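Apart from one protein chain that is not included, each protein chain of the complex appears where it belongs.
Up next, subunit A:
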Amino acid sequence: MDLLSLPFMQRALIAAVVTGLAAPAVGTYLVQRRLALMGDGLGHVAVTGVALGLVTGIAPTWTAVVVAVVGAVVLELIRERGHTNGDVALALLFYGGLAGGVLLTGIGGQSAARLQQFLFGSITTVSVADVIAVMVLAAVVVVICVGLSPQLFAVAQDQDFARVAGLRVRGYNMLIAVLAAVSVTVAMRTVGLLLVSALMVVPVATAQQVTRSFRTTLAAAMLLGTVASLGGLLIAAFPPGDVRIAPGPTIVLLALAGFALTWPLGAWLRHRHRLETPFAPGVNVDHELAGEHPHDHGDDCGHVAVRHGDHLDYVHDGHRHARHDEHYDEH
């Protein structure tokens, strides 16, 4: 456990926590607008930003923020014009950003290994300055995403309605795009630019399996993101056996494992909820008796009992059976 007291490890832990909080916070709004892949597009654009930093000697965190924000604004403008659909605009960003980054790194004579740190994350090499930058940026993202959640929710839910409610829809759209760009940069040291989107989207997808409201989805996604990113880092720090494990992919795989585990749970919960929703109370037109019925329904008879007005209907084989004196009625 000595490892945890080492400064580089503590910096890594801080970076993991703030990334785990910030990325899913923005991710929730992206998924709500059905722009799940936007984080990926911006991650690719940020590659160019990082390369620019490496070539010019400016801290790559800041060049990445600037370039990703510019990319986000351009993307939002393209979407707004509606000349091309959002997904195609994203695809264009993917290719341009990645190609530009690799090209620039080559021109600058930088080694591919240096770029790779940003592509796949290198959380254990984070400097003090990096940690402070990441913390500040993440705090901005989280405060805005949570504080403005009523407005951001309304805009993402129904743009027309939000506009008639006097919200500056364009401004909020732009804000989300910029926040997405910022959180891409926040997450770049933790999981790497190519896997950024996973941390933005997978916790949200996992949370959705069991939630029915927006606020719980947002909160659960942030919690799941933090758990995945801390857990992934710790697994990588204390690997089982004598293997070397990279933290970035571990975090992403842990998040995916969470999704894989929750999916059946969510399916089961939704199924359960549907089964147990009370039947609308109402009069039964006919008094129809169930046929041959040797089975006796009760608390533990194994059939789902659903409330129906003032009594219970037992559901089995496509029938709803209600006790009536010594027999069962079809309801």
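Assume a contact is a pair of C-beta atoms (placed from the backbone, for glycine too) under 8 Å apart; a residue touches a chain by one contact, two chains touch by 3 or more; residues count from 1.
The definition used in the following text is that contacts and distances are computed from a predicted model.
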item: Chain left out of the displayed complex - its UniProt protein name, from "Sulfite reductase", "Putative oxidoreductase, 2Fe-2S subunit", "ATP-binding cassette domain-containing protein" or "Phenylacetate-CoA oxygenase subunit PaaJ"; value: "ATP-binding cassette domain-containing protein"
item: Contact partner of the left-out chain, one of A:Pro7, A:Gly57, A:Gly166 or A:Pro294; value: A:Gly166
item: Option touching the unshown chain, where A:Gly106, A:Gly147 or A:Gly298 are the choices; value: A:Gly147
item: Chain not shown: contacting residue from A:Thr56, A:Ser127 or A:Gln157; value: A:Gln157
item: Sole residue of A:Arg215, A:His293 or A:His324 that reaches the chain not shown, by the stated touch rule; value: A:Arg215
item: Residues belonging to subunit A that touch the chain removed from view; value: 28, 31-37, 79, 82-88, 90-91, 147-148, 150-151, 153-154, 156-158, 160-167, 201, 204-205, 208, 211-215, 217
